[in-house]
Structure formats: C-alpha cells, structure tokens
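Sharing a structure, written as structure tokens. Questions coming.
A protein chain is absent from this complex, but the other protein chains hold their places.
Read from first to last, the chains carry the letters A, B and C; within each, the first residue is number 1.
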Amino acid sequence: MIKAGIVGATGYAGGELVRILYAHKEVEIKWLYSKSYEGQTYSDIYRNMSSMADVKLVSGDLGELSKEVDVIFTATPQGYLASVLNEEILKNSKVIDLSADFRIKDVKTYEKWYGIEHKSPQFIGEAVYGLCEKNREDIRYARLIANPGCYPTCSFLSIYPAAAEHIIDVNTIIIDAKSGTSGAGRGAKVNNLYCEVNENIKAYGLPNHRHTPEIEEQISYASGESVLLNFSPHLVPMNRGILVTAYASLNQKSDGSYYSEDEIREIYEKYYNKEKFVRVLKKGVCPETRWVEGSNFTDVNILVDDRTHRLIMMGALDNIVKGAAGQAVQNMNIMFGFKEEEGLEMPPVFP
Amino acid sequence: MIKAGIVGATGYAGGELVRILYAHKEVEIKWLYSKSYEGQTYSDIYRNMSSMADVKLVSGDLGELSKEVDVIFTATPQGYLASVLNEEILKNSKVIDLSADFRIKDVKTYEKWYGIEHKSPQFIGEAVYGLCEKNREDIRYARLIANPGCYPTCSFLSIYPAAAEHIIDVNTIIIDAKSGTSGAGRGAKVNNLYCEVNENIKAYGLPNHRHTPEIEEQISYASGESVLLNFSPHLVPMNRGILVTAYASLNQKSDGSYYSEDEIREIYEKYYNKEKFVRVLKKGVCPETRWVEGSNFTDVNILVDDRTHRLIMMGALDNIVKGAAGQAVQNMNIMFGFKEEEGLEMPPVFP
Amino acid sequence: MIKAGIVGATGYAGGELVRILYAHKEVEIKWLYSKSYEGQTYSDIYRNMSSMADVKLVSGDLGELSKEVDVIFTATPQGYLASVLNEEILKNSKVIDLSADFRIKDVKTYEKWYGIEHKSPQFIGEAVYGLCEKNREDIRYARLIANPGCYPTCSFLSIYPAAAEHIIDVNTIIIDAKSGTSGAGRGAKVNNLYCEVNENIKAYGLPNHRHTPEIEEQISYASGESVLLNFSPHLVPMNRGILVTAYASLNQKSDGSYYSEDEIREIYEKYYNKEKFVRVLKKGVCPETRWVEGSNFTDVNILVDDRTHRLIMMGALDNIVKGAAGQAVQNMNIMFGFKEEEGLEMPPVFP
Partner (left out) sequence: MIKAGIVGATGYAGGELVRILYAHKEVEIKWLYSKSYEGQTYSDIYRNMSSMADVKLVSGDLGELSKEVDVIFTATPQGYLASVLNEEILKNSKVIDLSADFRIKDVKTYEKWYGIEHKSPQFIGEAVYGLCEKNREDIRYARLIANPGCYPTCSFLSIYPAAAEHIIDVNTIIIDAKSGTSGAGRGAKVNNLYCEVNENIKAYGLPNHRHTPEIEEQISYASGESVLLNFSPHLVPMNRGILVTAYASLNQKSDGSYYSEDEIREIYEKYYNKEKFVRVLKKGVCPETRWVEGSNFTDVNILVDDRTHRLIMMGALDNIVKGAAGQAVQNMNIMFGFKEEEGLEMPPVFP
C-alpha cells in the first residue's frame, strides 16, 4: 500500500484521479491539494465522492507534503510543476505530471509554443514521456513522468504502427481531432458555458494548437524522421471523449504497389495484441467515443481508400481517463510494480 | 463463484447487468439470452464490452437454460416472465425479474394498469419486492425477486421515512419525477430519436403512468394507510438519471406544531445511516443526478416550506443502476450471502 | 418607424431582442448598450448577427441616450433600472424593463425576496405588469412596463383560467417548473459550465425562489384570493424552454361534484381562443418545449386526475422569447399601436 498526493484535485482530471485511486487496492490517498478550495471538504465540491472522499483540501509547501507520500500527481496548469519542482521533492516521492511541462525535450520548442519560460529545464532530460504502450521499460525506473496530453495519446496510438513501419509518408499526416468539453477544464469562462457549447461544433486553436509539437516529436521518434503535420482540434458538445481521424498518403512498396487494408490491420494487431488497453476493432468498424467512456481503453482502426491511396487512421479514448488520469495511474502501476491494469479495469459506461 | 444467466441482455438494463457482473468477483456469466440478436456476438452490439464479453447470444428454452445457472436475471418486457415461469425454473435457479410482472400483489390491479392478463399469478404471493433497504430480510430467503421499478425506487427512498413516521399526510403526496432517456428503452421508435428528445422536456403518461400503483402500494405498506397519489414522469434530454421532487402536507403534531426541517432530517439520517447506498445530503443541498451517475447510490434530502407547511422530498439515482441492474445485483448479493456492495462500489462518474 | 435602444444587449435576452427587432418592420435599433463590451462590435460577440448588426456597443448616460429613442428595453440585472430611472427618461421614451424591479407592487416584498433596497419606489405604482394576455388595456397607455419573468409568464398562463374561475383551491397550488439553461444568463460561473449542466437535472432555489411572490401576486389578482403556493424550478440540460407542471385540488361544485376535464378545457379555450400566442392543445396532449422553441407561443393544456381530484395544469414556452424578449416586443407593439404580432410571427424551429 503506497501513499499518494494529488495537486489540482478539483479540476476534472484531478477529480478523475480521486475516483480511480479511491478504488485502487494498492494506493491510499494521503492528501488532496487545491489552492482555490483549501480548507473545504472535497466531497462538498465533487459530490459524487460523498461518503468516500470526505476529506479537507490542503495547500502549502510541496516539499513538505512530498515527505508524506510515495507519489505525487500534478494535475495543474502549464508552468506550475516546472516552477516548484526540485531535487528534494523527487527524492521524497515519484512525480507524475499531467501538465505539458516535461513532455517536450527541446526547451525552446516548449517556450515558443506555450509562451512561458521553463523554470526547471534541468529535469527535462530525465523525465520519461509516459505513453505506457511505447515507453513501458523506461517508465519502470523513472522518478518523473511527463504524462502525455489527451490529443497526443489518441493521435499517437492511432498512427504509431503506420509511422513506425513506414507505411505512410509521415509528412502528409493530417490529424482532425474532436474532443468533449471536459478537455477545456473547469475554469469559469463564457466560452465554456453550457449555452455556448451545446448545439455547436467548432474548430479551435488552428493551425497552431499546443499539442502539435508534442505529437510531431513522438511521431518523429516512432518513424525516425523529422515530421511536420497538421493538427486540428474541434470542440464537441459532450462531456468526455476524443476522436481522432487522421489521414496520410500511403507509401508505395518497392514494387510500386500499396499496402492493403488487411496487411495494415495485421500490423496494427501485432503491435497491440498484448496491450490490455488498446483494442484494434474489427475490419470496417469505426471507433466511437461512447464505447470507451469512463474506461482506460483506446479503440483504434484503419481504413484504406483505394481511390486516393490514403490511409485513414482512427482512434477513440476518454480524454480524462486514458487521456489523463487513467494513463497517469497506469504509469504509477508500472513504476511501482503493480499489475498494470490495477484500478483501471472498469468497463466503459454505456449509455 | 455462482453462475448467472441474463435474459434481455441487449436492452439498456441488460447491458448494465453485463457491465456490473463482468467485474463481480463472485459471479460468472454463463449465458446471455436475446431473441432478436441470437447468434450474434454480444460485444459486436455493446462494443463497450469488446475484449471482455465476446460471447455469442443464445436463445431457447428457459427451463433447460436454468439448469446451467444459479440465478437468472430477466430484463424483459412486461408479461414475458409471467408467461414462461414455472416451478422447474425456480427449482433450478433463483430468478430476479426486472420487469413489473411480480411487483404488484393484487393481480387485478396489475392487469388493469398494464392492460395484459397475468399468466402465472400463482407465483405473485411468494415473490419478494426487492427494495433492499426495506425488505432485506425477506430477500435473503426468496426464490423470486420482483426488482422494483426505477421511478418507484427513487420515489420510495425519498418518501419512506416521512411516510413511515407519519410526518406527512400521505394522501397529499404529489411526485414530480424526471428521467433520462435510457428509461425509454432501446426500441426503435420515432419518439426516442435523438432529434425528438434533444432540446426538449415533456411530461408523459399523465395522470396514469404504470408506476403509480407500485408506488402507492409501497407507500401504503410503509405508512399503514391506503394511499392515492399523483405521479408525473417527465422525459429529460440526458442518458441516465432520475430525479424525484415530491411534495406533501406536513401533519401537525399533537400540540398543533409542525415538524421542523432539522427534526425530519434527523429521522432520515436515522433511517439511512447504515445504508451504504443511500446518502442523506447535507442540509439545504438538493440531489442532482450527475452525482450518482454510473453508481448504485441514491442521494436524498428534504426541505420544509414554512410558508405552506409542506415537505419537499427529493431523491436522485441512476435509473439503470440503482433503478434496475444495480439493485438487481444488490438483491443477488443478499440472496447468496455475498457482501451486499460486492460489484457495486464503483464511484459515480463525473462529468 | 420608431427608434429603440437596448440596455444589456449582450445577455441572452438582450441578444434575442436584437434578433427580433432586426426583423421588425416598425422599429429601427438606434443603439445597443453594454458596459462590459463598450466599444466592441456587436456582431463580433453575437456572430449570428454578422452582416446585420455590425454596430458598436455604447455606454454612458441613459438620460442622454433616452433622447434618441422612443422606447428603451432594459435587459439588466435586478436593481439596475431602479437605480437609474427618472422622470426625464420616462418623458423622453417609454421603458420596458425585463428585470424584476417593477413587477411587485409591495416594495417590502420586493426588498425581502431580492435582498436589495429599491431605489425608485415612486415608479412602482404606475408600472404596468406586462402580461399581455391579461393586462392588454393598461399596457396600451403605460410609460413603464414591468415585463413578466419567464417562470411567472408560463405559470400564470397555465393556471390563470382555473384560478380566475375558482375551479381550483388556489392555496393547494404546487408549481414544478423546468427550465433550459439560457435562463441562468451568460455570466461566467462554474455552475453553468457545459460539463456541470450536461447530463444532469437538479432543483435549485427551493423553496424560496424569487419568482414565487411574483406568481403569488398575479394568481391573487386573478382569483381574488390571497395565495401561498410552492414554486420549484429545475435546471434542464437544454438551451431554451420552460415547462410548467402545476397541481391543485379541484373545488367541488355546489352540488358536490367535480369539474370534468372537458368542462375545464372549454373554459381554457374560451379564455384563449382569441389569443394568437396561447395555444390550448388538443385533449390529452401535453405541452413540450420543442414545439415552441424560437417562437412567442405558449402551449397550455390541463388534465384531471379523477382518482385524486386534482387538476394538472401544464404550459410550455421559450424562456427568452415569450418569457422575455418576445413578450417585451409584444408589449411594445401594444404600446405603440402596432399589430400585436408584428415581428413575432416566426414559427417555432424544430428540430
């Protein structure tokens, strides 16, 4: 039984961490940290956790608090962890960061896309990008995990085998992504009001959304090529879920022919058949967010368009589970040698 | 480890039974029964269960199938179980019926409100009304459980202490209830299409909805008085959840005074403080369906209006968990001597 | 062609005034007033009005601005108009106030329920309560209209004939109302975020919502009796629409019998058959908000429960049309002698 602390427990990802960890057999939540709600009872804010997480929210020095726990989750705005992290904290406890602070290896790229100075670049090197299905071995021994973004997780898992096996021209990748509204966070903004989001769909952040360099970097690692791509997120009137529809031109084989859909599906199945949390759907079946809601699954599939010789790569996940809190717990399970799926076996909730 | 069969596994309540039982430690699902989808793979229809319930749906003689299991759940239309039930089935396995067939003790009342002949009235007598918080002891030894309706469960738990303690005049009760759309089932009807339900609220079935006599019967048992009341259901554009707002005139005490809100809340807390699945909210906090979604909880609270001397009784539950599949599993747990909350401890999912 | 100014043009009711008045043949919008958005282009905020209302928002002294217009609409928070209104403004232009400032005749009641001091009680006396179907004659000659609240309009039109004809015991009235989220306004509050409202239904403001005394006052006028009643609003995950389900005990006639449903429907039809904007539905048909959305209609109907001798009175309207901006324009049409339905003939939008 290890002890965990959660910073930013009153955001949607933080709330999901509480929900998942509460039912986790190997973890006890030691403290929940929130500056804005300090002193209030957690379950008065997230009333789903009434009779379960009836604890007071704390605030204070993270160095001190780190002594009480084995692992800290930071579900915080960009820049927070980089501004407080130090060697002492990392000696006291492992840290799993759900923000973007340690995801991008090149500090200049981070600073350019996020528009803030990175306050502790000295930790970027050791931080492991916590895409479990890709970096499982490194995660095992990490002190600091950069938990992947929701869009990058979904995009990467959808594209990974095709990029790694050079099935596609990675510089033709176009990712058209759609997300539920919980991804926008719990801040009180007019743009996120019910009447502004409901009965609407819109693109946002085009063509320079901050998740772009994170996706490019990971696809580059996978393919061994430098990658520039288009990433276009859209806001969908629903609570949870990300759907990725990605397009790329098929590479021709040496004999000039193209990969068939069956060949590519076989490769996807080979990549993921040991992965508990990635389900390659049956031929012709498109992923839908409703089938993964509330769970840690990512459903993926591909289609080949024989007319245009393009590959369509599709993925669906729950943005606050596999796209945030669930993957964070999966990382924790790997780091502490627990069963990787512990606390994450809840089936998707439908309808 | 007992074995279970589910008839009607492809309806929303049936699907929820599969979701819950899959994660239940004491139960193995032996067969899933569906006439309309016989021969198909369950997880091709409910794709949330992919990689979990990849089994073929069966059909056939329930007598034969009952030999393979310890308990049968029937999540079927009204009249089905009454038309097939026999002594042999009940000898082979326990039966938990999610339809209304055995809920109402007076067969004439059943036939009048449901408009169908009851085909096996001989079993009505022994059937136990599976409102766990009320009839726990009888459930323990039952062969046949009449699992309560979703509206009646929410209505009863909201009103029960006030009725049993004669705090209110039970013949002034007005229940204004609101339900998510999963309560309307998975049948292909124009009225339940997305564009017909979305951006709309309506009352339906007024003033003679079929749940009325079920609620009246249970409130009568609780209060010891014959009860006529108004029950008005409304359809809300959301997937899950029932909210009950019930009104009744306060009885005067012998000294002519009225019960105060604090006195009544104390009584509610006394009734429910040992109940894992009923949460009496803090003073002044109204139940909301979002805080129970996906869970087996019912949140209740009361308010007193000192101007009109009426008691407002409120309750919220998830109609396909505590209002159907969850309560059915709770009943099973009691019947087989399992921990009552086994398989039902998932916290509500928010947002 | 008269000239109109709108204060609070960037709220949802203000936005609806712009939408309606833009298409109104007898009115030209002279200025749009907004403190928070002053200097911005209206159609940059409400982009539905692009290529139509591409005008700058103004701010400043209402006395000066009143010289430029024939009518001012104030779609503003409670207390605003009372704090700025003066004789000069009323001499320059008619005023139609969409807030509650001049709706309640007794200033003490206003101050108690709204918790603010009334800054210009001297105008309460002359203010006409702008429920067009009831007070048409007084509206014609008014300088100052207190435009009714959304809930009160729907409640009153649903109950009015039954109360006026003494069909019901008005002190048994219970109003259970349900509203779309636009009624909560466009303020940036966590409670109104998409993820907080979606997939949820809740009661709020019980048992003392501010619309209670307004409804009681109007039902009192209609019935000639002092009235205390219960009013319980609920928040529904949809943009627009209010549904009222009201209950009351039927009075017995002098011979001890009860009014029949047909008799009462006849009375309702008599009251409303000349009213363009009130539709008495066919027998047994319940009002639904989707059938009035975007229009100035109120759909009403009644049901009698012969078992409990209660009358169920139902109404549906669009809270920002007939419940706010539409009724305000209807009042304007009456005040200026235009055709009462001018600018208000748009059919409801479905789906």
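Methods note: contacts are C-beta pairs under 8 Å (C-beta built on N, C-alpha and C of every residue); 3 or more make two chains touch, one makes a residue touch a chain.
Small disclaimer: the values here were computed from a predicted structure and weren't measured.
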Identified contact with the non-displayed chain, of A:202, A:253 or A:339: A:202
Residue numbers in chain C that touch the chain omitted from display: 12, 15, 19, 22-23, 44, 46-52, 182, 199, 239-240, 276, 279, 281-282, 285, 288, 290-295, 297, 299, 345-351
In chain A, positions touching the absent partner: 171, 174, 176, 178, 180, 195-196, 198-204, 206-207, 228-230, 232, 234, 236-241, 243, 245, 247, 286-290, 293, 303-305, 307-308, 310, 312, 314, 351
For chain B, the residues touching the chain missing from this view: 12, 181-182, 184, 186, 188-190, 192-199, 237-239
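Basically, only the chains that are shown with their structure count from here on.
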Angle, in degrees to the nearest 5, of the Cα rotation that carries chain A onto chain B: 180
Taking each chain's C-alpha mean as its centre, the one farthest from chain A: C
Euclidean distance of C-alpha centroids - chain B vs chain C, Å: 38
Interchain centroid distance [CA atoms averaged], chain A/chain B, Å: 37
Distance between the centres, which are taken as Cα means, of chain C and chain A, whole angstrom: 46
Junction residues of chain B, two or more chains touched: 199, 239-240, 288, 290, 293, 351
